[in-house]
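What follows is part of the complex, with its chains left where they were.
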Amino acid sequence: MVKVLLFAAIAEKTGRREWCPELGQGTVGQVVEQLVMRFPQIRDEIGTCLFAKNERVVDQDDEVGHGDVLAILPPVNGG
Amino acid sequence: MEQACETLEFFCLTEEELNVEAVMKTVMHASAGAALLFLGTVRQFTHGRETLQLRYEAYPSMALRIMREIGEEIQCKWPGSEVAIHHRTGMLKIGEIAVLIAVSCPHRREAYEASQYAIEQVKSRLPIWKQEYAPDGTFWVTSCCAHEGLTARPEHTETGEGRW
């Protein structure tokens, strides 16, 4: 099972900080597509996000599977 | 996340108030001739627009990992340097410290370079988000250079907003 972490505007719009896709495994892009289908209200924001698999930024083609944590990162703004 | 950042903690996220002395002492050592402390605070007015308070949200484990990466990069680029980064999360009032970056180096020129590198990286790479509470509502603050320092992902950048 993949665990998806949501932050900032994405967490706010979905009302969730965590979400588990039905998809047991697949590409990052597939998981994100499923997320947007479930929460169409984030369609605009998702295009500005990066994706981190187990805390490392990855491409949409990257594979995720059981035990992986996929974080959706809206534009960051530390400091 | 609940505990304050202590002296000798090089990289730290906390909901407690940040401490200038603690972060400075962390980087001081006998061959350091210059140390530079960058202190980012919650500004009341930005180009005339008022801020009431700010809320910082982080992805803590990844933020700490990237803080450590930034620290290692600095020690490679400026040998003999030490870096500590303490970042606050949660709700901050005007004037409160959001981030402290302490750098020590044998000589001052490197200290300025390393400190500027550190704050630029903190702003563009740390998975931390800033929500502004203004008189006309709350919104997530975006910056021009967000994500810049994170691994380049041409596929992502090219598809842009249209894809989803």
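Which chain is which? They are A and B, in the order written, and residues in each are numbered from 1.
Going forward, contacts are C-beta pairs under 8 Å (C-beta built on N, C-alpha and C of every residue); 3 or more make two chains touch, one makes a residue touch a chain.
Since the structure is predicted, the reported quantities are computational estimates derived from the model, not experimental observations.
Student: Can you tell me how many copies of each labelled chain are present in the full complex, written as a formula?
Tutor: Across the full complex in this file, the copy numbers are A x2, B x2.
What we mean here is this: only the chains that are shown with their structure count from here on.
Student: What residues on subunit A touch subunit B, complex-wise?
Tutor: Of all residues in subunit A, those touching subunit B are 5, 7-9, 11-12, 32-33, 36, 43-44, 46-48, 50-52, 55-61, 71, 73-79.
Student: Which stretch or stretches of subunit B touch subunit A in the complex?
Tutor: Subunit B residues touching subunit A: 40, 56-57, 59, 61-63, 65, 87, 98-99, 119, 122-131, 140-143, 146-147, 150-151, 153, 155-156, 159-164.
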